[in-house]
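Notes for the one structure printed next.
Every protein chain except one is present and positioned as in the full complex.
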Amino acid sequence: MNATPLLSVRDLVVEFPTRRGTLRAIDKVSFDIAEGEVLGMVGESGAGKSLIGAAIIGLLEPPGRIAGGEIRLRGERIDTLAAEPMRRIRGKRIGMVFQDPLTSLNPLYTVAEQLIETIRTHISCSEREARERAVALLDRVGIPAAARRINDYPHHFSGGMRQRVVIALALAAEPDLVIADEPTTALDVSVQAQIIDVLKEICAERGASVMLITHDMGVIAETADRVAVLYAGRLAEIGPVRDVIQNAEHPYTRGLMGSIPTLTQTETRLVQIPGSMPRLDAIPPGCAFNPRCPQVMDRCRSDRPGLVQRGGRREVSCWLYEAAEKEARHG
Amino acid sequence: MSQTDQSKAPGRLARAWDSDIAYSFRHSPVAIVAGAVSVLIILAAVFAPLIAPHDPFNPATLNLMDGFTPPMEPNAFTGNVYWLGTDNQGRDVFSTILYGARISLFVGFAAVLLAMVLGIAAGLVAGYRGGWVDGLLMRVADVQLTFPSILLALLIFGIARGFIPPAYREEMAIWVLIVAIGLSDWVQYARVVRGATMVEKNKEYVQAARVIGAHPAKIVLRHILPNVLGPVLVIATIGLALAIIAEATLSFLGVGVPPTQPSLGTLIRIGQGFLFSGEWWILLFPSITLLALALSVNLLGDWLRDALNPRLR
Partner (left out) sequence: MVDTVLQVERLTRTFDVSKPWLNRVLERDEKQFLTAVDNVSFGIERGETFALVGESGSGKSTIAKLIVGLLKPTHGTIAFDGQPMSFESGAAMRNLRRRFQMIFQDPFASLNPRWRVGEIIAEPIRTFGLASGADVSREVARLLEVVGLSATDAGKFPHEFSGGQRQRIAIARALSSKPEFIVCDEPTSALDVSVQAQILNLMRDLQDEFGLTYLLISHDLSVVRHMANRIGVLYLGRIVEVADAKRLFTDPQHPYTRMLLDAVPDLALSGRRRTPVTGEIPNPINPPTGCTFHPRCPHVMDICKREAPPQTATATGAAACHLLTEPALPE
């Protein structure tokens, strides 16, 4: 089974030139997203997960820029496209759901106008057809009385409803990939669950893949098929959700999972990882996690580990496994 | 079990030199030139008694026969040479410019200071108290804004004339000038500070101070004021240029400084009368000085506003 993945990112490098030197915000990150798959991208603030989403869809804020690597959509490179061709891809083939529903929708236009404009930009059809599609879309994302409410302005909707509209907007042009950047962070817990369900179902129906960017491991557990863990702009670990969550291999992931309070644990003290994620201008040599790692070895301080295949589409970037893999191959 | 970097913090001067503002200054040719010109004029004005070859305010040293001497040419009657010539009363234009700039700068700084103190105080009170105090202060401000500031200054001048006995009018002229310009200018400071105060008031560090029961005056002065001063600095810089021009305008109109202590505006007024009879230097040099001063301060203000703006690039 070696189908071309829908999205392929290889050795992506994103840099920010500042007057104090160039900062590397994303340092050689590689991953694939298969057709119809939900990939979770998890990391703490400053890890760079939002930047990856922005880089893929071509919305990196200057002076940030892609300084290396490739991004391929169905085999074609999109990171080198000029502004106009990229604009056509945006919306039509890659849709985006942003975090804050309040600012994602233009407060001066009705939902109908915004949906119809998006649809007609990417699909040639009459105004009436576009409206029918829009109503059907709103209905599908769970807005009651869609035909009537489509003529309302964004501020007439509550937070959760607005986010549903944003999801509808992202899917209006039937994209192949939807990038959702913290889609539920600004919402209440009870609404969060509803939005996650909607996103999951509607993407599964249309066969769209999802790249779900969040800091909330719980959301990933419920929604994603695979998860990628980011640390200081580098990939620490990537693999099927169940494996990574229940059997984390990278010491950072283990620390992360241990520090999350759950509804069922019984320990009185949470696992805490000492220190904090390094700032972009102070990333240590070798493995970025080495100052905080409970299993650090000498090698970690000088050499940066590559991605080690662990079988079952699982990869870890850690020297602990390099040795084991070598043994497995030669032993 | 320390979580932070133990290295010694760099010295204050080093930090200041390396700061974003200093960097922006060093890389902006306009700012550097404008800064240099302003500093030059200010220093020349401050050290006027040391630099000026003559004292233009002492009528005893003036010689009417020296009048109308062109620049760098010996006088037909006395043979004296003046760098920039003399005016109709025999005053050395160069010295008069130096002393005049002194007055202009003094009045300018003092007026801005007055406007700032009034405006910041009003803005803080209006922003923090809100309610009817805010409403009242802002309506007063609105009413004042409907008058052009020069007219307002003239009005204040007229009122002052009515109050001050003639004997003191000359001495008090400068102070009245300062009050007139300052009072006509406070509103913009008040507005900016009020807006910024209303934003800061709701921030959690202010709430933290209220929780421990700190006195409202202490909260306003020690917590809020340092955080709202940023934009004030920009306005003040541009306000200085405007105050200098206002003073020149009022002096030009004849209601500013007394004619025995001419400022740049007075010189311009005098010079304007003689422009078409050929004594061009009486008008030209003071005008260039005023222009250079006002323009460089203005450009500095522009640069400061851009430098203090959070960069979105």
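Observations on the model:
Per-chain residue numbering starts at 1, and chain names A and B are given in the order in which the chains are listed.
Everything below uses one rule, namely that a contact is a pair of C-beta atoms (placed from the backbone, for glycine too) under 8 Å apart; a residue touches a chain by one contact, two chains touch by 3 or more.
These figures come from a predicted structure and were not determined experimentally.
In the complete assembly, the contact with the undisplayed chain comes from A:Ile273, out of A:Leu81, A:Ile123 or A:Ile273.
One chain of the complex is left out; on chain B, the residues touching it are 1-4, 6, 9, 203-205, 207-214, 223, 226-227. The omitted chain makes contact with chain A at the following residues, 44-45, 158-161, 188-194, 196-197, 215-219, 221-222, 241-242, 245-246, 255-256, 258-265, 268-273, 276-277.
Note that only the chains that are shown with their structure count from here on.
Centroids built from CA atoms put chain B at 54 Å from chain A.
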